[in-house]
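The structure that follows is given in the form of structure tokens.
Shown here is a partial selection of chains from the complex, left in place.
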């Protein structure tokens, strides 16, 4: 189901390359159920090889690529184009993750082309200043995540979170702000939303949990609670 | 159908990112039929997003990734691991294409890991010297293709072809040598095999032909003729 626009509060399940094949599909199917059950927007990312299967089985997820290359269909080899993502039903792509740093001119170019083709963009930012610069580029979502904290077991400091959100919205009030990094429980999810986040994204907090699917359920329950409160 | 080993003469259909979705699948289905009909090994490459569909519909092709990253499953974002390719039934991967130049130490590392996991490797080489260095790394196939000729409308010179094959086999007699670049017709395919190539790979010669599927049929007929002669 193609979303016109992502609605806050939203949740992002980002299993990176920890999962593939059946374990990934199981997590995706459960996320799909919960998206319907809680009536919230859930972005679910996957490596490019896995995207088409998830799109086909999980119509209620905003299936999201973990990267997209700055190429048009043509003579490029081993690249993933915006066009091919849209063709298989992918709705969004993450850009500028620490594993795929992009130059500013590539970012400007991809965001523009993605808008034309109907692909939503989530751009990762490290510092507050970087997050502001990215907000200027008009992506759908800015993911504010200090690189040094990726994979850590503490959420970003309250100061980082609130100041980032405030300063990003000063530059562009329409952009959605996602917080990630260091989320380990449904309490962390709730806290980040109460600090003003539009969305929350989780990797290790789910894939390394004792019971990943149960943890994901609890976290989405927290999003649902916030959703009802904000209405 | 998992191949133990690629057999010469083999043919590589390499549509790069020119095709995706239905047009790509149509070409793949026809190649699958021809692989059975002529009883020859056909490698068919595709962007990572398309691989799973081709594997599922085309059991007689050696479905081949156009690139694979030097990562293990884990915290990497937007990367394609050897493990995830093998999991979906991909049998080979192209490495070191001009669009994804790899350092020598990365090449050594990926080829080693690919062997352990059962993924075949095709490594692109530019000059004769580069092709020899690559042959030392013990990939399954060396693709000898002068970078400056990619996409051109002339096959590599006879001298380049024969000297490359001779010099690669001096270093490693077991590696298969694929020739590409500038192939426009079934005659070019035949000529490259008569000059000693183990395999021939084609992009523009098929995707830019007036009738791509017919051209692919004629080229595979040429491979089949060579196959009978060599027996």
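The letters A and B name the chains in turn, as written, and every chain counts its residues from 1.
The rule is short, and it goes like this: a residue touches a chain if its C-beta (ideal position, glycine included) is under 8 Å from a C-beta of that chain, and two chains touch if they have at least 3 such contacts.
Note that the structure is predicted; figures quoted are calculated from it, not measured.
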Exercise. So we've got 2 copies placed here, but how many does the whole thing have in this file?
Worked result: 4
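Criterion: only the chains that are shown with their structure count from here on.
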Exercise. Quick one: chain A and chain B, Cα centre-to-centre, how many Å?
Worked result: 35
For this session: Show which residues of chain A lie in contact with chain B when the two form their complex.
Result: 14, 16-21, 47-53, 65-67, 71, 73-81, 83-85, 87-88, 94, 97-100, 150-151, 203-204
